[in-house]
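Of the protein chains in this complex, all but one are displayed in their positions.
The chains carry the letters A, B and C, assigned in the order they are written, with residues numbered from 1 in each.
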Amino acid sequence: MIKLTEQPIQAEQAIDAVAHCNAGANLLFLGTTRQWTGDQETRELKYECYQEMALKQMQQLHDQAMEKWPLLGVCIIHRLGCVPVGETSIAVAVSSGHRQPAFEAGPWLIDRLKQVVPVWKQEINQQGDSTWVHPLNPGATS
Amino acid sequence: MIKLTEQPIQAEQAIDAVAHCNAGANLLFLGTTRQWTGDQETRELKYECYQEMALKQMQQLHDQAMEKWPLLGVCIIHRLGCVPVGETSIAVAVSSGHRQPAFEAGPWLIDRLKQVVPVWKQEINQQGDSTWVHPLNPGATS
Amino acid sequence: MKINVIVFAAVKEVLGRERLEIDLHAPATVADLRQALLQKHPNITDLMDHCVISVDQEYSDDSTVLKEGCEVGVIPPVSGG
Partner (left out) sequence: MKINVIVFAAVKEVLGRERLEIDLHAPATVADLRQALLQKHPNITDLMDHCVISVDQEYSDDSTVLKEGCEVGVIPPVSGG
């Protein structure tokens, strides 16, 4: 399952999407908005995307992971709009018969997603100032 | 959180247990009963444990993981009794500021758990025959 | 030919809009589009140094050939997740 949503992401939603009767291993990664990054306090993150291309790139990551590993399911859900401290911006779930493919595919998917999926975030601090997050300014997420 | 339970394990339960306002990364592993292992069809797994020692060993794994990595939370829940196909026997969740510690601690915890925590499972096949699972007969889980 | 360009994040903020139209002589490549874009909007020069260009929702390079009606995206460093 591939999804972009403005609604809060529930853990069950992503893990249910990869459930399979032949799965022994189910891995879920949730990226959440962190309150403190060093001495910087974040109020929320604000995400926007290039929707058609983001969905296309997420689908490609899904397909590539299914090809690279013997997975039974792959789910990528990205939230858009404002994500307050503690809430989930990204959920990646995978399932496989045994645990090694899941533990390899999970980090690969989130690493690749952060490299190729056209989503951008602004960090809003406690004073309400916003900054675009980029590689030299990595911000309040995982 | 460390827990042994006869009740079904919900994903939210484990992920909520490691929620932290300074977490950017939250990782959940669920081990579920697999229906087919090669040409062997499993009906359910039946778990028993040495309760006091299992809790002690799980707490030690919790503490060791918190020491080895900069984690914000560690949760290990193991189910006991019968676990039908598709249901969760083990949930391991960890949270951290950034994702690397979570992705290292997650597999370490499940690997270690399978080595040191005194829990035993029997595999019940479709004919109702039961077999103790051991290293030479690894059974229908992750 | 007319090329539809969509811009995002900081580039969108500086330009004050999300969609532009750039007129190019065919045949034209992504490199030609970059040049035309900077000529028309020199205020995004610094940002463009860090942007990659997508053509019809796929990453491209300077030599990618543009076709009439294609959709070009100006993609700043992504920061999803």
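Convention: contacts are C-beta pairs under 8 Å (C-beta built on N, C-alpha and C of every residue); 3 or more make two chains touch, one makes a residue touch a chain.
Worth saying up front: this structure is predicted, and the values here are computed from it rather than measured.
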- Looking at the whole complex, which visible chains does the left-out chain touch? B
- Note on the structure: Which of B:Ala11, B:Leu27, B:Val94 or B:Ile110 touches the missing chain? It is B:Ile110
- Touch with the omitted chain, as defined above, among B:Arg43, B:His62, B:His78 or B:Arg99: B:His78
- What residue numbers in chain B mark contact with the hidden partner chain? 31, 47-50, 52-54, 56, 78, 89-90, 110, 113-122, 132-135, 138-139, 141-142
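Keep in mind that, in the parts below, only the chains that are shown with their structure count from here on.
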- Task: Go through the assembly and pull out the chains touching chain A as well as chain C.
- Result: none
- Most distant chain from chain C by Cα centroid: B
- Note on the structure: Listed in rising order, chain A residues that touch 2 or more other chains are 31, 110, 141-142
- So which stretches of chain C touch two or more other chains? none
